[in-house]
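Structure record follows, encoded as structure tokens.
Here the complex is missing one protein chain, while the rest keep their positions.
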Amino acid sequence: MDYPSFFEIAKDFRVIMLDSYGVVKNHNGLIEGVGNTIDWIKNEGKTFRLLTNDASRSQLQQKESLGRLGLKNIELHEIVTSGMMAKQFLEQKITEGKIAYLGTENSAEYILQSGLEHIAVRDIDIENLDDISCFVFLDDEGFDWNRDINKTVNILRKKTMPVILANSDKFYPVSHNDVAVATGGIAKLVESMLNRKFIHFGKPDSQMFMYAYEQLVDEIGFIDKKEILMVGDTLETDILGGNKFGVQTMLVLSGNTRADKAQLQIQSKGIIPDFICKSVIY
Amino acid sequence: MDYPSFFEIAKDFRVIMLDSYGVVKNHNGLIEGVGNTIDWIKNEGKTFRLLTNDASRSQLQQKESLGRLGLKNIELHEIVTSGMMAKQFLEQKITEGKIAYLGTENSAEYILQSGLEHIAVRDIDIENLDDISCFVFLDDEGFDWNRDINKTVNILRKKTMPVILANSDKFYPVSHNDVAVATGGIAKLVESMLNRKFIHFGKPDSQMFMYAYEQLVDEIGFIDKKEILMVGDTLETDILGGNKFGVQTMLVLSGNTRADKAQLQIQSKGIIPDFICKSVIY
Amino acid sequence: MDYPSFFEIAKDFRVIMLDSYGVVKNHNGLIEGVGNTIDWIKNEGKTFRLLTNDASRSQLQQKESLGRLGLKNIELHEIVTSGMMAKQFLEQKITEGKIAYLGTENSAEYILQSGLEHIAVRDIDIENLDDISCFVFLDDEGFDWNRDINKTVNILRKKTMPVILANSDKFYPVSHNDVAVATGGIAKLVESMLNRKFIHFGKPDSQMFMYAYEQLVDEIGFIDKKEILMVGDTLETDILGGNKFGVQTMLVLSGNTRADKAQLQIQSKGIIPDFICKSVIY
Partner (left out) sequence: MDYPSFFEIAKDFRVIMLDSYGVVKNHNGLIEGVGNTIDWIKNEGKTFRLLTNDASRSQLQQKESLGRLGLKNIELHEIVTSGMMAKQFLEQKITEGKIAYLGTENSAEYILQSGLEHIAVRDIDIENLDDISCFVFLDDEGFDWNRDINKTVNILRKKTMPVILANSDKFYPVSHNDVAVATGGIAKLVESMLNRKFIHFGKPDSQMFMYAYEQLVDEIGFIDKKEILMVGDTLETDILGGNKFGVQTMLVLSGNTRADKAQLQIQSKGIIPDFICKSVIY
């Protein structure tokens, strides 16, 4: 099948939003040539944003990590993560107590720096939960699954509190063929044990799009949503979220959605991108 | 149990958003005294909004319907409905073909007036779906359940298209004790038959809050989210949505959530309102 | 693709169990030639059973209905229906009160003839449920969907009682392309409204297989499960149920599972038939 060129379509938009994993990078590192694409976006005078459900790194850590992979031309303010949405929620709604978390210190640092203390699941005294006011699923690393998942279940059985999830992806690719269970999968297990639904952040929720949109308006003035193109590799997050928010959407086949199954998935899910391209580099 | 007065809490906010069903009205009509509450909000110089998941009526129809119940002091621009979100989606994303719908002409009129033709399920020729480009679940009335639900299933099996749901409530109260299946319940049945997820609009999705917030900023200038109070009777829609958006939330016990079960539900769901009051009239 | 002959495989078994819809008949009536297949089974001295999730007819009604279609060589005791399992449950567990039902008088007659009175949803006085002791979803016909589904929801909100489902199929084919919502779909809607799980009868539950097996042992003496072949058109009911019960299973492509999708469905569901044939007539 023949796909149109990304550039041919993108040239008509004022703002280009790219998902990160599957669009800009993959398990091998940067998608070759993506630096040129971002240069082109900027040289054409378009506004650029990176919208990612990766909550394990702050804006700065994302920038540095992309830099290490060789992508130097992304600015701090051009990065929007679902972790930022979770952080905002915590700042606005949790005003006292300690925030318990499952994940790495690293992600804890940036999401939980709202003035409140935070404490890893492994360090919690399960007999004394009085000062724990909120629970955050941050990351699939940084803890012992056997011990700390069970401990999480028991903490949440013992005390009711808001439980939030900075990234609801159930898995992420670790090689061409293999995946690993992500925070969303672990949270799903705990939800099923407790028969509860936690508070999820990230695409397809409109929030990240709104946040990016408000920033854009501050930066470049009023902009019609039809002038914005959201590019992603996943129908249920990038494309559904973009469609609901009202921007134009482009599915690329360089990540989760494989070329040979794209039409089938679009049909079976009924989530229809405005455009389909092979990748952002052609 | 003793609850604080609505007025005591509301006096500290610049913007008051009320859910409609269960807060302003119920199956008997208007909640007695709610007119005074809205007068008070306005006399105090606060800004008022009605945020409702009722998609069966346009802003004007909502205003007229509340007027007929005796509530005269609500302005058109103070009403935000999930149907308006669905309408926006259709305007922005569906640019050709006919929009199929399940529901009343009445609700079809306002949601579907985007320049495209619309057609009721009963009038669709199932052998010729070529020009149908989108399907909308509008309402639980205005069609024959036996015939048109089956027809809907077969239409959506035969042709893939975006399917949207202007209100995802599964039921609504029809008397003190009885409920009726709402559009969300019927859509759920069809989703389960097709093994698909449709596109849902309305609280708790952030979209309606964002829409209202943007309007507010246009009208009264910048406002901190902490100056906004969302009042609702349902934890999973009003309170969860408000919490995620970052405004302060008040649960009232005049609707879906009964006083004797409120604490249990808050705990089992982990959705925690900032305030609990008996009603907006005390 | 080439499939082996049904006869070539069936010849090695002592007992042949056939599903009804999709194996023996379809929306057009009898599958042409199926009478010869059943003659062959019997002439070869094999034992025959028809195992169907169709609960809308008694054994006698099934026999008469197949007879009207032209299939005369099936005996009463060769028919096992999920309705018989539901009937047994009612006889054993419900010893007083009236049995409420949603469905036709016809199916009510045979399932509910346990000595207790039964009453259709439409005839129930919702203000007086004292003597209702059980609720049965029988059929997708014989009631007004708009009115009686809502009434069912409210009856079950008002009084707790066992709710049973004689057939959990969510839909059934009405033509080559079209389906209709079956009792299982309606029950699913009510389950979702009430956030409850009802008691389901029929394949893949082991019960119908056990019932048939016990009968067989009474009739022909001890039989090894490996000498039994279950033939069906649906992976999740016929094949999964047969596999769990421990008999050999054959998928036929004359019903729900289409030839071009069979391998994909087997793989994605991980339900693996021992044999695949085109139909029982080749």
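Labels A, B and C are assigned to the chains in the order they are written; within every chain, residues are numbered from 1.
As a convention for this text, a residue touches a chain if its C-beta (ideal position, glycine included) is under 8 Å from a C-beta of that chain, and two chains touch if they have at least 3 such contacts.
The model shown is predicted, which means the values in this text are computed figures rather than measured ones.
Engineer: Of the chains that are displayed, which are in contact with the missing one across the whole complex?
Structural biologist: A, C
Engineer: Of the residues A:L30, A:L69 or A:V181, I need the one that contacts the missing chain.
Structural biologist: A:V181
Engineer: Decide which residue listed in C:K11, C:R147 or C:K225 touches the omitted chain of the complex.
Structural biologist: C:K225
Engineer: In terms of residues, what is the contact footprint of the unshown chain on subunit C?
Structural biologist: 88-89, 92-93, 160-163, 196-199, 201, 205-207, 210, 225-226, 240, 243-246, 266-272, 274
Engineer: Which parts of subunit A face the unshown chain closely enough to count as touching?
Structural biologist: These residues touch the chain not displayed: 126, 144-146, 149-150, 153-154, 157-158, 170-171, 177-181, 185-186, 188-189, 192-193.
As a convention for this text, only the chains that are shown with their structure count from here on.
Engineer: Taking each chain's centre as the mean of its Cα atoms, which chain lies farthest from subunit C?
Structural biologist: Max centre-to-centre separation from subunit C belongs to A.
Engineer: For subunit B and subunit C, what's the span in angstrom between their mean Cα positions?
Structural biologist: Here the centre of subunit C sits 40 Å away from the centre of subunit B.
Engineer: Provide the C-alpha centroid distance between subunit A and subunit C, rounded to the nearest whole angstrom.
Structural biologist: One centre to the other, that is 45 Å.
Engineer: Using mean C-alpha positions as chain centres, tell me how far subunit A is from subunit B in Å, no decimals.
Structural biologist: Distance between chain centres: 28 Å.
Engineer: What are the residue numbers in subunit C that touch two or more other chains?
Structural biologist: none
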